[in-house]
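Removed from the display is one protein chain of the complex; every other protein chain stays in position.
The letters A, B and C name the chains in turn, as written, and every chain counts its residues from 1.
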Amino acid sequence: MTPDLSVDLGFLKLRNPVLTASGTFGYGLEFAPFLDLARLGGIVVKGLYFGPREGNPPPRLVETTGGLINAIGLQGVGVKKFAEETLPELRKIDTAVLVNVCGASDDEYISVIEFLDRHKGIAAYELNISCPNVKKDGACPALSADGTYALVKSAKSVSRRPIIAKLSPNVTDIVAIARAAEDAGADGISLINTLLAMAVDVETRRPKLANVMGGLSGPAIKPIALRMTYQVASAVKIPVIGMGGIMTGMDALEYLVVGAKAVQVGTANFIDPAAAGRVVDEIAAYCETRDIAKVADLVGTLKA
Amino acid sequence: MTPDLSVDLGFLKLRNPVLTASGTFGYGLEFAPFLDLARLGGIVVKGLYFGPREGNPPPRLVETTGGLINAIGLQGVGVKKFAEETLPELRKIDTAVLVNVCGASDDEYISVIEFLDRHKGIAAYELNISCPNVKKDGACPALSADGTYALVKSAKSVSRRPIIAKLSPNVTDIVAIARAAEDAGADGISLINTLLAMAVDVETRRPKLANVMGGLSGPAIKPIALRMTYQVASAVKIPVIGMGGIMTGMDALEYLVVGAKAVQVGTANFIDPAAAGRVVDEIAAYCETRDIAKVADLVGTLKA
Amino acid sequence: MRQDARARIILKQTWGSYHLLRLESAEIAREAAPGQFLMIRVSETPYPLLRRPVSLHDRDGSELEIFFQVAGRGTALLAQKKEGETLDILGPLGKGFDLKAARRSKSAVLVGGGRGIAPLYFLGRELKAKGAKVAVLYGGKTAADLPVRKKFEEAGLNVACSTDDGSFGFHGFVTGLLEAEIRQVKPDHIFVCGPDPMMEKTATIALAHKIPTQISLEAIMGCGFGACWGCVMRIRKGDGGTWRKICEDGPVFAAEDIIWEKPA
Partner (left out) sequence: MRQDARARIILKQTWGSYHLLRLESAEIAREAAPGQFLMIRVSETPYPLLRRPVSLHDRDGSELEIFFQVAGRGTALLAQKKEGETLDILGPLGKGFDLKAARRSKSAVLVGGGRGIAPLYFLGRELKAKGAKVAVLYGGKTAADLPVRKKFEEAGLNVACSTDDGSFGFHGFVTGLLEAEIRQVKPDHIFVCGPDPMMEKTATIALAHKIPTQISLEAIMGCGFGACWGCVMRIRKGDGGTWRKICEDGPVFAAEDIIWEKPA
């Protein structure tokens, strides 16, 4: 008997709990040659500012043990080009499309939302209040409960679509930030964004990233991300989407067990462009062999 | 020409910049069969509470990608047994011995220091205000600037020996915590302790650690630790001792380049019990081939 | 206790998921005793990160043998090693079996389950050499899980086997064989290594019959030589029991001292 993989975020029903993480799946279409996008629970597209953005100078990437540090700096095409060229193509694909919303100022977040609100084919906004690669030393709204509350509040006040607040792991008390987002009316929470990190080339005495610091992702961070997902899912009532180092279906299931209703696959997409589809298959296979009729029944089943 | 590996912390001169990290080198003597302890810059012994401690139930360890999560819970013999049985043996070894001081309360930290102050053969105290495995959800004084300031201040007020404050990476603003330690009179700062993390066994739906959460160490965390070491070394005047994922001499040199005056080798000691000695050799070899006369000249040479 | 970074693999045997490696490592072999173990570096990369503990299966002059079953990543990598390659090993580690206690024993019973048979071959040969009468009870899931049975017999140790599916020998758990054995001739010493439930059951039986019993425990190990305090189990020391290090104080303990806890 094939298991029911669907999950319900309340504001959004997903075919399965596997989304692709923003910035690791381009605008989605880049992956069409490698997997059937309609098999995904959803796609979170690359972070969008209102206008096109230059991003940071290279080198932008450095590999570490089990991880990847990136300092892309959110280079991108901006909302207009996205709405005109990419969104129509994405609409043809039968999967949930979420837009990762960025802004240099609160106003920019608002303008992005107001602009996209006028275009069809977007299931929800993921508010990227946690990118470590834009301001100095990784500063971003998600580093404080107040900053998070204020931004989520104003986003909710204008948006006609659900808002998912994407949190930063570079904080002392992730639960306090999550509660602030919930109090501000966020429909859901996704975490974690990358951990502020750096690497040095001893020979040249230079940072390996032109931006000096960047965001660490990949399997190396999974234990930290899983811990934070567990803490947040245990503390808030709104649905939580977990991510960080998911490479396999079993990794994804760990997130569900600690309380995430859905997950996002990130860095794995670079290593194996079919990874997100494989994760779906592996979750299905696991449920089948263990006679789990509904994957949603696994959510929050941790015995702790 | 053999390079000069000595480094001067101001309050303490070291034969070379390589210390062993607390809790990863036992009480030191466990490693005598594998390397000549006198070749080390110094030994930081396992965290000591005043009395003997039970520690956490097993499982206490779980391996992750490039990392190790531990929840030992500071099981240990206590200061009396240490002073009577271990310290006399350590005194015979020609290397700096540092004691990692723990406490369930501020008073206990003080009693540990007052007790050890009466015994010879300790070069400095490393104040472990950052162990994530003792209180719930990793709570510890190093999570707040105030907590750090208060504890360091009272420790300094009684101690007749230098105090190194060991910081936690589980914070939003590591620089603020470091400054608090400096303002309170700390003679040095060491970082990082482990990152709060967890892992789950999907089959049993149980955490892989009996303690649910533990501290992540090893190569996986090096990019985060290096970033924090760089931020702190750039912000304070007192010497900084960096650690996190150091496996090789080149890893150690990255820490010196970003501003650490010395480093500690931790998890690597489990994998290769001769690791700390090898790191010393690799640093020496690097300096020799690059005609670097004094390793101290590499400290803080990052071009950023 | 020392490190041999280049212990050469001079023989390899494979039975399905079970593998035997014979290593040339003179100093470690010289110091080795039954029940002790090695910590083996299974990869030069940081993945997997930690060494893996494996018991000494046999010792012959300057040579050591290990016998292991693939359980996951690390043992899978170990299983890929070929003759002529070298291994980075630490050993001999732990206290091993107390042979003094066993010396006086006229009849010793060795109970091994699955991969747990590994340390019992070395032990059995030593006991036999010391003139003890040795009976080996060897349990596995199926006939395919008894690869070293013949090896015991060739060493003059008589072996009774059990399989969970009845495909070979006694149909049932090896603890069933033990109870039968005890009914015939009550042994004056029992040595056990296997899965936790099997060891716990054996302990119960042995204690009921007041037969001195030594059990070789397993735990996830960070270092193997007493430095990380990661491998503890609750062990009585006269007292009500404290966390003691399996790697250093064990891995072998007296059945009556072990406090079996339910998993976390």
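By definition in this document, a residue touches a chain if its C-beta (ideal position, glycine included) is under 8 Å from a C-beta of that chain, and two chains touch if they have at least 3 such contacts.
What you see is a predicted model, and the numbers here were worked out from it, not measured in a lab.
For the chain missing from the display, the contacting residue among A:G51, A:P273 or A:G300 is A:P273, taking the whole complex into account. The omitted chain makes contact with just one of the residues A:P207, A:P223, A:G242 or A:G259: A:P207. Touching the missing chain, out of A:L14, A:L90, A:C131 or A:M247, is residue A:M247. Touching the omitted chain from subunit A are residues 23-26, 30-31, 33-34, 46, 54-55, 57-63, 65-68, 70, 72, 75-76, 204, 206-207, 209-210, 218-219, 247, 267, 269-274. Subunit C residues in contact with the hidden partner, per the touch definition given at the top, are 45-47. By the touch rule set out above, subunit B reaches the unshown chain at residues 65-66.
Methods note: only the chains that are shown with their structure count from here on.
For subunit A, the chain with the farthest CA centroid is C. Distance between subunit A and subunit C, defined via averaged C-alpha coordinates, is recorded as 47 Å. Computed from the mean C-alpha positions, the centre of subunit A lies at a distance of 34 Å from the centre of subunit B. Rounded to whole angstrom, the centroid-to-centroid distance between subunit B and subunit C, based on C-alpha atoms, equals 36 Å. Residues of subunit A in contact with two or more other chains: 65-66. The set of subunit C residues touching two or more other chains comprises 46-47.
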